[in-house]
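Removed: one protein chain of the complex. Kept in place: all other protein chains.
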């Protein structure tokens, strides 16, 4: 079993990157690997609650996030400095606090160094 | 005759924007309008001398710039703050100083306000 | 003769908004669209600069469908008004030229 | 266990390099590619931060074909070494993982 | 309805799906027509040209932007012009170009025409407003 970390760094909706990152992660869940997901930089905006892209004819990207544990995503990490720079707090987010872990820059570095591969988005 | 300003704000080679901006400008020269070109932000990197993209299998974007006056481009403007932020000086550039005018942010605003249309790249 | 500026990039990851704000003049209008609407947040790196250009007479708007999409309803600076697509059309007809910052 | 970081965006217009530098650790390597090579300039907004991570043990490279393409030969910081594509391959095999910052 | 109708043209530089620009441009186009202005031309350049690819199969619950542009153009006499240089490089061809370059198929959607870059300049000259939607 390999350790694979998906790194998602882009805001939702403005480009297709955030969505296609999530699609790749969901598609990966069938392969029985040790999958983790890290939100950082503008990627933390994917976690903001009350998203409603119906007028853009796009799917609500945040709707799938609470179901990630069902997809065998072992750990969801959120970069603390990225949250802080955007003044986002735990109660602004679509995930319950028990579903993710807020980690420092130092811990992001350590997390990357524990992986077998990084999937950078 | 209309006043049309092409605004070129992106670095060369990393994306196709700078090149397709220049193509659009050259294609515009046959229409007998009052064409101007403004380089600002990373667009000023298009002016840097000694570019050599042969190993990237790309054309040298800066090679066409000295010929712009032949294409009826009346005025070439370069944003001073963009040069300053990148520590670029007149002798770093591929254009002779007489071929372009360095203008301030205030003058960029005035220039935009004198146009009939802006072509934003 | 004034200009409508549109900005479609997040100010947390791109310098696009900062560039635009350094050019905006009194009488101009600024419309934040797409990922540019993150520039309406009080935590935006350009929040102070945005307030300053607003104070000197630049009207500032954010496209409501983009604000809603990203969950930013109720989180925007007081200086930023909401606009729908019809408002975007109105702004672009009122003002002479449109500069798209992307 | 260390990581190779690649950065392909200009630090004058994107915060990509700044983000990467805040994560790099001693033993990691950083390779500037494509428009990322503007980060090798002394005038880069992240020049000081780049020098600092270099001083604490992060090796810093720039892809030579991209440096040449953009006219940056002879303009780079002393801390930045040149690498060709074979060097990029070597770095990515020496280090365990590659994080692409784009 | 507006008291003084203007003639608009749009320049679209982002690909559907990959960049929101094409979606924003379409919403803007509908809105300007709704309030009584005239949309003369939409010029697709850079990655914007992918909006004219008839082979695109968007997800079932999403709008097909290619067909949406076509309908809008038909109902309101809008020219949908794709830059030929940008299209060739990116593999968007009409029947004539496919034949000229010995390619096995063409993929330009109905309602769109392929023309030179000069059409962008012409739109800038003949319209009251040219609005760029960049990616």
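Going in written order, the chains are labelled A, B, C, D and E, and every chain counts its residues from 1.
Convention: a contact is a pair of C-beta atoms (placed from the backbone, for glycine too) under 8 Å apart; a residue touches a chain by one contact, two chains touch by 3 or more.
None of these values were measured; they are calculated from a predicted model.
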Candidates B:15, B:80 or B:113 - the one touching the absent chain: B:15
Of E:6, E:68 or E:88, the residue in touch with the unshown chain: E:88
Contact set of chain E toward the excluded chain (per top definition): 15-18, 46-47, 50, 53-59, 88-93, 97-98, 101, 103-107
Those residues of chain A which, in the complete complex, touch the missing chain: 2, 4, 16-17, 20, 23-24, 27-28, 30-31, 33, 116-121
Contact footprint on chain B, counting only the chain that is left out: 13-16, 56-59
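Just so we're on the same page, only the chains that are shown with their structure count from here on.
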Common touching chains of chain D and chain B: C
Furthest chain, CA centroid comparison against chain C: D
Separation of mean Cα positions, chain E and chain C [Å, integer]: 25
Whole-Å gap separating chain A and chain C, where each centre is the average of the chain's CA atoms: 28
Junction residues of chain D, two or more chains touched: 12-13, 15
Interface hub residues of chain E, defined as touching at least two other chains: 13, 20, 129-130, 132, 134
Pairs of chains found to touch, sorted by chain label: A-C, A-D, A-E, B-C, B-D, B-E, C-D, C-E
